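For this depiction, one protein chain was excluded, whereas all remaining protein chains were kept in their positions.
Chain lettering (A and B) follows the sequence in which the chains are written, and residue indices restart at 1 in each chain.
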């Protein structure tokens, strides 16, 4: 673990990303302390610019506090990003492992499914799913996971395909080891690095999808979200630029930080790759 | 001597923090026109970097020439400008490489890749360039040059690709040809042809050839002079006949002693007890086809066709053949890694072929495998002790007993007991292969199937592993199926030989008989192609 941190530390931007990410987590965790009230509540004069009327980042047309929205929105983004990624990774690993290991019709089915997902516009598919299931945290998480798992499955399938023919796996067969144990105990530990990397990058994508859905009005109506704030503020572009601008920056910074962390993990987990570039 | 190339006191520095400060240290080498100088050494000896330094192809900026001079007809190649170096490359000094597949650009036709040499070094009209390219391809005995010119690298065989590389290298009649292990990736019969071609072209053009190799057999076949390198130092140089037959340096002597002799070892009495019988084993691979015939044409490869083998108690049966002969398929079918289509695999009278996985499990312990690649055959995330103890535990041994056994086995294969708690990456290739042997032995098998167990190792390590296998076979009364492409290794290890080609066993018999009086034409061709067959390394060293 310490050795890993030493490797990770060599990439400065990754450390910066981690610091920002921790800050976002801190904001999400303390949102209810600094902004104890419902972020949908009318907090004061509407359309106040940043700094005015006690609003750090201004207020929107209904007098809602932008800063409070961003703090509470951080919770939403992280929660949905992590949950959706978790579901997608678990599903993807399961499907990819089975397809790669057993080949045959399992593999065919998976590959056809993946091709289909590549042909379907995935964001449109997510919109459709959320609309059908009615917008809620659960439906958004499911929708994001549904459009995200094929990428994981493809990656894991590829890893399993190449690892299952490696001699150390063959050796396990000659020892009489069972399939399940070979998959879980021998192959999976050897493809954890790429799974961790794709997982971390997927959190970023999930946050972007969530914000897109919320922007189009498909967010959970009961929780504050950055995408919702921007969607609600888009009609005020001309008169109140801050309503759209600050939540957007929040998304940008968070996603950027996660991407940096993902790259840092990639570098640290595959040291040879970094030497090359 | 009228030297073409004079390397004096060459130092090639490695980046800081490397195992040693210099990859090559104080190297002195000379190359005369119309001469083949072989630089021999094991991996890490610095032989390849020396060759690259001549061409200014060191992986800059990490590895660089720190000191010394490379005098090429009065010019110091370590000091000339980049532009001049580019002029020299490809026209006055050219180079061929080990892997002709990756050394050619996959998306460019052979014709264009040859054409580039003309275009960059000689001003001549397109028509003449084309004619010269065709003539070159004919010179290196490629069939149908007009077609080869339009072909992409993947459409040629390994040997054809290397011929095309040679054609490209010789396009402008260079004074020096550097050949970096040019036959290592090729089959032995192809290797013999390419060596012949290099000699022929060298003689026709008076080229000086700097030939890098690890194989003393190849040296014996091709070298006029030899330089032996060890850990960056040139330890011995001299005319081929002298170095090969009367080596002076201890390292050269030890290297040569490690080269297996082509004289088969004395036959041992054959046991009556049949351990493993393979009867009519057939395995067919199908590829391509499908999709209304629009895919690649369906390829049906008979990897094993009606293979019959008979292994007696305590015996080592060698299966020899070139790549694609089906020898590995047979091995994998025997240990049930692949399922054969038909035939019988009788181990102690029980047919293993039709057994389902669960039914096979109790028989697994009796037949174990040693793999080729010491870097791929051990799980990098599992500790060595666990790798060895795993087998007995799967077969029902309790953990403490399995651990004790694993520790004992580490000793038997010549490793420190402390290896038990370490990870595979902490060991060298030879040590890893020992771990692989220990894993196989942990189940106390009757039959050990070894699939090219030494082909990825340096010759001195190879010798140690072969000795280890021999020792273990004696000690445990093992019977062994030994897959190899190397007839020298086969001669020293195997009691009997089965020669395979295109999935069929073309000849089978006692090793000495097969070597002395081969019956099949293919066996004859194989034996004929063994590099350095007229040179007897064991004899000369022993005689000293």
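Definition applied: a contact is a pair of C-beta atoms (placed from the backbone, for glycine too) under 8 Å apart; a residue touches a chain by one contact, two chains touch by 3 or more.
The rule we apply is simple: contacts and distances are computed from a predicted model.
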item: Chain not present in the shown complex, as UniProt names it (candidates "ABC transporter permease", "Sarcosine oxidase subunit delta", "Tetrahaem cytochrome domain-containing protein" or "Co-chaperone protein HscB homolog"); value: "ABC transporter permease"
item: Among A:7, A:131, A:161 or A:192, the residue in touch with the chain that has been omitted; value: A:131
item: Full-complex contact with the absent chain, from A:58, A:176 or A:227; value: A:227
item: From A:32, A:45 or A:112, residue that would touch the chain that is not displayed; value: A:112
item: Subunit B residues touching the omitted chain (full complex); value: 55, 57, 86-91, 94-95, 97, 99, 102-108, 116-117, 120-121, 152, 154, 165, 168, 291-292, 294-296
item: Footprint left on subunit A by the chain that the document does not show; value: 112, 115-129, 131-132, 204, 208, 211-212, 215-216, 227, 230-231, 234, 237-238, 241, 244-245, 248, 251-252, 255-256, 259-260, 276-277
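Following the convention adopted for this analysis, only the chains that are shown with their structure count from here on.
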item: Geometric centre distance via CA averages, subunit B-subunit A, whole Å; value: 47
item: Partner subunit A, residues of subunit B touching it in the complex; value: 335-337, 360-361, 364-365, 367-369, 371-373, 376-382, 390-391, 394-395, 436, 439-440, 443
item: Interfacial residue positions of subunit A with respect to subunit B in the complex; value: 166-177, 186, 189-190
